[in-house]
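Missing here: one protein chain of the complex. Every other protein chain is in place.
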Amino acid sequence: MKDSRNSLVTAPYLLWSVGFIIIPLIMIIYYAFTGPDGSFTTRNVGDIIYFVNMKALMLSIALSLVSTCMCLLIAYPLALVLTQVVEKNSSLMALIFILPMWMNSLLRTFAWQNILERKGVLNGILVFLGLQPFYIINKPPAIILGMVYDFLPFMVLPIYNSVSEIDKDLINAARDLGAGSFQTLYRVIWPLSLPGVISGITMVFVPSLTTFVISDILGGGKILLIGNIIEQLFTQDSDWNAGAGLSVILMIFIVISMIITAKYDREDG
Amino acid sequence: MSNKLIDLQNISKSFGGNLVLDELDLYIRENEFLTLLGPSGCGKTTTLRIIGGFETPDTGSVLFEGKDITNLAPDKREVNTVFQKYALFPHMTIAENIAFGLKIRKKSASYIKDKIRYALKLVNLDGYEKRMPDSLSGGQQQRIAIARAIVNEPKVLLLDEPLGALDLKLRQDMQYELIRLKNELGITFIYVTHDQEEALTMSDTIVVMNQGYIQQIGTPEQVYNEPENAFVADFIGDSNILPGIMIRDELVEILGARFDCVDKGFGENNPVDVVIRPEDIDLVSPGEGTIEGIVTDTIFKGVHYEMCVMSRGFEFIVHSTDYYPENIKVDLKVNPFDIQIMHKPESEDEKAVEIDERLP
Partner (left out) sequence: MKKTVGRLYLTLVLIFLYAPIATLMVLSFNSSKSRAHWGGFTFEWYLGLISNEEIMDAFRTTLILAFLSAFIATVLGTAACTGMQFMRRRYRSIIMGITNIPMLNADIVTGVSLMLLFIAARVSMGFTTVLLSHITFNIPYVILSVMPRYRELNKSTYEAALDLGAGPVYAFFKVVLPDLMGAVLSGFLMSFTMSLDDFIITHFTQGPGFDTLSTKIYSEVKKGINPEIYALSTIMFLAVLILLFFVNYRPHLDKENVKK
């Protein structure tokens, strides 16, 4: 099967990935370390120490950590329920993971404005039930909610996949050897589903860390995340060098988070 | 070997409208090596899973030492299972796998350590404590699965086709290993297999099943020599099964020829099924036997020759150490006690008269 002629059909993709993946990344790094005149500088990357940028980065990290944890807390039981309630590839899975995507995600995020705002749907219901209304719109909790809402499927899907791949007889064997439901979950299902959990965590953490859309829509334009600052540098200020500098910082955080999760994966798997 | 340890009463189970077990009654005695034998889909695995607690029967009840355990969760039962594909926990070492049940029962560390060493010695795998399951061969994983089950000192060990994934040589070795284990542990084994040789080699009692019904219960000798019906005869070993007419006690007519036999009580001039094992047919010179035939095919099988003999439109399979070339004319002769007479099945289901030949 090792025929070098046949492997040539990979060539178009290889060229494509060099042209549109590798070279653009090199360009970001190039812009990050040069000034407007093309000379070498570390000032762009160093911009992160400015209070505004640092505050945005810290807030991004905090919000994305919280939303990742919440996603995990919601998704894990959901994945367990799904493996018990549905057959694989059933329409329920499509209902959860595919169908919502066909309503534009910006619109869906935007709809939370209507639900959460002062006289919105949720408060309407709360008041109707005689409960205290609450106001989280344009505040960090609203952004966390938006993140959890947007990225929850990315947590559920890998966990569901890894849980449903566990051999039923392993669970039966645990029960057979005297483990109750909780013991089985804790000693067998959880450790075996860790790869799914790890990939879920990265798939939620990275987009949460780098979003500028959710903070724009649910933060009322008052809350700046690191994504918002980069977006403004590129589209409004046209300061590509500064934008590239902060992008490199962001990439460093992405790589760090991947190394951490990959390490956990190896230790437990 | 007299107490009913497990008693299955009137068990029915269906999956999605498919009846897998139909009003099954079966008891298992203490210290018995009982094998559920049958083709795939006969309900043998479902029966085992009902005993293990992984399935709940639609009707009927499961008694364990006289107590109803039909709805008891698997972790509360005094039985342990060796699963078909071993089901070793892939994220745990061999020692952790074996210790699993003991840790849950909160045994002391030193007790667990002793038990692991004892169990590994019992299955001839000393020194494998630190290995991971996927670094072991199929046969070794198999032994670990057994070790993991028996350290919990179950009263009954359930084995679901445990040798199915092993190759022939290993399978034969493991058969002796299992018999040895059974004798050393002195507990009840319930064994599920579709392999008649395994069943004949190891069992005290064989339960032959087909399509959710028990066809016959008996010792290996009884099941082999005195099959209750055509299904059992056909499933266990090669056999010639042909229609006959019971002329009177101890005389049966097959293919127009009359054979002496030893069976009685089938009435007079009643249609029956007749089983003759291939090794029980003697080929003799024309004129010396009961019925004439012509050899149509001869294959060398190592221990013996397998020959096809066409006789009055029926093709007999004959095993013999003597060689007869093709196209030669022969006569067939059968000793009266080698002819097994059976009732005709009443329906398509071959629902057998569920005769338990064990002494109660």
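Just so it is clear, A and B label the chains in written order, and each chain counts residues from 1 on its own.
Keep in mind that, in the parts below, a contact is a pair of C-beta atoms (placed from the backbone, for glycine too) under 8 Å apart; a residue touches a chain by one contact, two chains touch by 3 or more.
Fair warning: this is a prediction, and the values are worked out from it, not measured in the lab.
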Neighbouring shown chains of the undisplayed chain, as defined at the top: A
Options A:Leu65, A:Ala111 or A:Ile260, residue touching the unrepresented chain: A:Ala111
Selected residue (touches chain absent from view) among A:Leu63, A:Leu170 or A:Leu209: A:Leu209
Missing-partner contacts on chain A, residue numbers: 1-4, 6-14, 16-17, 20-25, 27-28, 31, 74, 77-78, 80-82, 84-85, 90-91, 94-96, 98-112, 114-115, 117, 119, 121, 149, 152, 202, 206-207, 209-213, 216-217, 221, 227, 230-231, 234-235, 240, 243-244, 247, 250-251, 254, 258
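Just so we're on the same page, only the chains that are shown with their structure count from here on.
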Chain A and chain B: spacing of chain centres that average the CA atoms, whole Å: 55
Chain B contact footprint on chain A (complex, rising order): 167, 169-170, 172-180, 183, 187-188, 191-192, 268-269
Residue ranges of chain B touching chain A (in the complex, touch as defined): 52-54, 73-75, 79-81, 83-85, 87-91, 100-101, 104-105, 148-149, 152
